[in-house]
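One structure is given here, and the rest of the page talks about it.
One chain of protein is taken out of this complex; the other chains stay put.
Each chain carries a letter (A, B and C) given by its place in the written order, and its residues are counted from 1.
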Amino acid sequence: MTLDPRPEMDPRHTARLTISCPDQRGIVAAVSQFLHNHGANIIHSDQHSTDPQGGTFYMRMEFHLDGLDLAKGQFERAFQQVVAEPFGMEWRVWYTAEPKRMAILVSQYDHCFLDLLWRRRRGELDVTIPMVVSNHEALRRDAEMFDIPFHVVPVRKDSKPQAEAEQLALLKGQCDFVVLARYMQILSGDFLREVGVPVINIHHSFLPAFIGANPYRAAHVRGVKLVGATAHYVTEELDAGPIIEQDVARVTHRETPETLMRLGRDVERQVLARAVKAHVEDRVLVHGNKTVVF
Amino acid sequence: MTLDPRPEMDPRHTARLTISCPDQRGIVAAVSQFLHNHGANIIHSDQHSTDPQGGTFYMRMEFHLDGLDLAKGQFERAFQQVVAEPFGMEWRVWYTAEPKRMAILVSQYDHCFLDLLWRRRRGELDVTIPMVVSNHEALRRDAEMFDIPFHVVPVRKDSKPQAEAEQLALLKGQCDFVVLARYMQILSGDFLREVGVPVINIHHSFLPAFIGANPYRAAHVRGVKLVGATAHYVTEELDAGPIIEQDVARVTHRETPETLMRLGRDVERQVLARAVKAHVEDRVLVHGNKTVVF
Amino acid sequence: MTLDPRPEMDPRHTARLTISCPDQRGIVAAVSQFLHNHGANIIHSDQHSTDPQGGTFYMRMEFHLDGLDLAKGQFERAFQQVVAEPFGMEWRVWYTAEPKRMAILVSQYDHCFLDLLWRRRRGELDVTIPMVVSNHEALRRDAEMFDIPFHVVPVRKDSKPQAEAEQLALLKGQCDFVVLARYMQILSGDFLREVGVPVINIHHSFLPAFIGANPYRAAHVRGVKLVGATAHYVTEELDAGPIIEQDVARVTHRETPETLMRLGRDVERQVLARAVKAHVEDRVLVHGNKTVVF
Partner (left out) sequence: MTLDPRPEMDPRHTARLTISCPDQRGIVAAVSQFLHNHGANIIHSDQHSTDPQGGTFYMRMEFHLDGLDLAKGQFERAFQQVVAEPFGMEWRVWYTAEPKRMAILVSQYDHCFLDLLWRRRRGELDVTIPMVVSNHEALRRDAEMFDIPFHVVPVRKDSKPQAEAEQLALLKGQCDFVVLARYMQILSGDFLREVGVPVINIHHSFLPAFIGANPYRAAHVRGVKLVGATAHYVTEELDAGPIIEQDVARVTHRETPETLMRLGRDVERQVLARAVKAHVEDRVLVHGNKTVVF
């Protein structure tokens, strides 16, 4: 047996450019001409227009840095001036040599949490994990097994603002995005504004939807034949942010609330992992309250 | 090429017995002993208890009539006396020699409707179709192609009670169950009580759920990554009756409300067909507002 | 209820350009610049490179003809000279105003056949169907119900070359592609060369694979837990041509060869319909014995 002969993630230096702007003629020509003129070889390119007449145009391009005649910084300035400004673009470039920093918030459920740690160790997620912040001690040993700093910030009803301040002190400037890997506390709008980076959450979903304190019990009472999970960016409105990924599993009349929960866990960790991977690879572009996932 | 050498449906005479009663010791022993004593050979048997302590017990048995020493009628009387009464059972026996009569209510969408007609012709659904009732002329030619009587009962806002009376006059006593194959009118509680047989409906479902006049457009606005469908028995509370079957299809940011609708149609007809087949074969037992599907 | 307010297929004039060539720098820039210079507004664009170093580049672009300053014919000549030749491209342009002509070959199974006819009637498949050719009379009435010419060319072991000649006389020049909708005769290499258009087939697939005369019976003997179907372009090597689409359905120990066949039918018609739709919309580009499906 031999392990994977070469890692899945490209060791060569590449960059990813994501763009959004009002749809108009000539965008693709301008972007590809710019990259071509400066020696970048495009590896992947995806584009989407919400409507060719008055819609928004989204684009993701992945290109090699090998032949590029512009250094980091130069590229950004030139692109802004030559392409972005004339088309009114919002845009961003990520260099794959700099893996994103993923902070994890977690409570006591371990399934999503361990799945992320495993995938990162295996090289499936190209991230560093600067820290895990939990409101419980329960998962400390797991985090330490993976050599990840583990901080406990207890959250009580009357101490939430103080707890969020403590969390922000840990997170601010130390991460490029946050994953709520079954973090069982609601984050305030102030926290979301302050933390300043995207926050990804996973929650269960059902057909039809159930809300409230114990959705698996509600789903059991209703007799659903599918349980599901939704990964989304967190906004101030609970569980209503832009959806990144969803999936379901079949269930039968044999299930108890406990087996529904177990089957739900399997869906949750898969859906969250796919959403996080898409985010890490700059495949998710937010369009209002929706996403374009390339 | 040869066609299926023998039809899927067993040409031999069999019967299906469905039972529900408070769970208690000795039910299976009593039922199987009774059948054994009277020479019935059990082909399939399924059972489910919602809770062994104080729950409800459900059972479905399929058995050959070949060796049975009781004629139709005799069997029912003997079973009622010897087994059903002591255990407080609700029960029913269906003889496969007598296919169920399925009435269809439909409006203008043809996908669920044609799928049912095709499956019946192919021998997948062991039913007769005594009639189709529609509030439009649109699908008359399709029904006639399959030699099925097609009745139009127009429904206008102010004539609904009269229309329902006309529908009931057609349906009552002429069918064993009704399928709403995308019938776009809400049936009144009075109609449901009067018609006196199970009514199966199909509706779209999403994660999270969307309601209202144009759910596919609402789903598009929300940016879901799955579209789904739910088949259920109709109760007076709209779309809240016992769920029989559900499924979903994956969708992307590329969809328009129109393509969502198209993908949804494929799920709808599959889900409805599976639900109808399960009902026809007496696999669906209703437990409060849930179903046991054997 | 109202039917779909506007058809899914764009009534406006658009065209689809598909390209393949050795991967090299500047392709996207050249193509998009050409289209931009001539006033075409790109609606969709997909691209794929099998390997940025020495691989093959594939591209599909969909654009509006409204602002285009080149007439049909002019466009082709200009594109060939300005873009295609310098990059060594194989390419094609399809105008959506001219729906593809789909001929169907079928035997006695009706499930794939009816599904295609119905999807075309629904407007899901933007094709005309100039003819159905069958080796049996069985499906004549269905074809006629959809107003499609139905030709019977009987095939006997000793008359195959003659039968193929008869089929070719019907098909040649009359269709843009052929669908084998469960056509139970093997087509010769000569036929495939002569007919000169792509031929799409559907066959069952399993994990592990079964071949031979009765694969559903073999699958039953092996006790598989999944049945599947594969749609592919037909090549001289039986069932080994480029795969367009695949899917599976779950099965259990309860299945008989007959129920496996029924469940397989549902997968077959879905997989074939998706493959045909992708082909019709010029989303399938063949790369050696594989496909790129945009």
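The rule is simple: contacts are C-beta pairs under 8 Å (C-beta built on N, C-alpha and C of every residue); 3 or more make two chains touch, one makes a residue touch a chain.
The model shown is predicted, which means the values in this text are computed figures rather than measured ones.
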Missing-chain contact among A:Gln24, A:Thr50, A:Gln108 or A:Thr235 belongs to A:Gln108
Among the options A:Glu76, A:Glu166, A:Glu194 or A:Asp266, the absent chain makes contact with A:Asp266
Residues on chain A facing the left-out chain by the touch rule are 1, 3-4, 6-8, 107-111, 114, 118, 122, 124, 145, 184, 256, 258-259, 261-262, 266, 270
Touching the unshown chain, chain B contributes residues 25-26, 28-29, 32-33, 35-36, 39, 41-49, 52, 64, 67
Contact residues on chain C toward the hidden chain run 48, 205-209, 221-226, 228, 230, 239, 242-248, 252-254, 287, 289-293
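One rule holds in what follows: only the chains that are shown with their structure count from here on.
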Per the C-alpha means, the centres of chain A and chain B lie apart by a whole-Å value of 42
Flagged in chain B as touching 2+ other chains are none
